[in-house]
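Incomplete set of chains, arranged as in the complex.
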């Protein structure tokens, strides 16, 4: 993926976060987007990492979710068990922000394995906190490169539940952010294209989706990054720690 | 270090090397490789490079974990090859479930409750539940995880074995209290009573510590808050070199098997590199 597409994903992800929300941030793109939001329009966004870090304000983009920079700038770091029990399980996390390897039309997310679990083609890292975050956050944002094999009819393995029976609380995935556009879920929990990045056609999105994707009656174009967003992105992405 | 491992770590045991990103006891892992332990069950929320190396060295039959990635970099290639090749068994959880397993053992309970998780991992396990006697709720439960030995790296200890640490404690305390035997390495050992005023940083009282080893830089390439920062470059280097099993083996040969101890391991790194990590840690 070229850098401008990567940047546009981060910008869209950031825009979906509201000031003062508590967001539990995964590694990689979620981390980038959440840090961008905090620098641009949501200065009081509370960044929480599954490592136990509460309200981090990293001076540069942290490589991992347990980096010393996160701890040094945090409000506090909780034992992980307290974070998961007393903050996540109880519904105090507004947004879970997750990446993964595959997502399907119901928003089920796979970060465990490509192929079968018992004889894998590619063994991925696994859940970490993702299954917990998807089950307990008030809403979930998913970020994913838009490729047919990453948007299959059914994911190879449901690591984190989407819109189906059995989530514990919260409204489940609210959006999927890709390098082609922005998707949400209709009232039945089915994924739907709502906007594209500049220069991306609806047909292109449909072609790059492995299942037959619903399209909203009004597909908008995502506004270009503002100068402020661009500057903040350059500062963040330019120098990973 | 050498004595702690030789006395307390046996073939076939289950071990938990504690620490989430922070305080990972790499030096213990390397010593276990050098002493050629075999058929171990390695438990850790995040296997991280330490288990990738131990798996590559052939010490493990089984890994119990919740996130087997190279944090912020990608996958663990030795782990991945071993799983894809059927060379090790795995037993996999979400973080919350694995922490619950530690909590159960640390509290002496036969299970730990958490609200039900509906996903393919729990489906495979049959989603054991218990019913609340107080209402209609059904609660998921996980089994205790009681390692034979938990290994911990920390900032400091006094000569009585009272262990002190701070910063990101992750799973350390629960993992230690879940085991009967706890081996601890520290950056610094101070006289009895010297740390008495640091009570808010006490991690483990001496009576919970089986053996204590002085091991400066014992967590490298992981970090010790305020002492030395995480060696991010090493995590990226390992990502490259471990893609090739021959290179991974060569690294283990040079940095683990051919060295006598931690001091000799450190001598293989440029002093400037370590100095930079030390300075980056500031006093935070």
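By letter and in written order, the chains are A and B; residue numbering begins at 1 in each of them.
Quick note on the criterion: contacts are C-beta pairs under 8 Å (C-beta built on N, C-alpha and C of every residue); 3 or more make two chains touch, one makes a residue touch a chain.
Model, not experiment: these values are computed from the prediction.
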Q. Could you list how many of each labelled chain the entire complex holds?
A. A x2, B x2
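Here, only the chains that are shown with their structure count from here on.
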Q | Between chain A and chain B, centroid-to-centroid distance (C-alpha), Å | A | 28
Q: Within their complex, state which residues of chain A touch chain B.
A: 27-28, 50-53, 62-68, 70-72, 77, 79-81, 84-85, 88-89, 112, 117, 119-132, 135-136, 157-161, 164-168, 241
Q.
Applying the document's contact rule, which stretches of chain B touch chain A when the two form their complex?
A. 20-22, 45-46, 65-69, 71-73, 75-76, 79-80, 83-84, 86, 92-97, 99-100, 102-103, 114-121, 123-124, 167-171, 173-174, 223, 225, 229-230, 232, 235, 280-282, 284
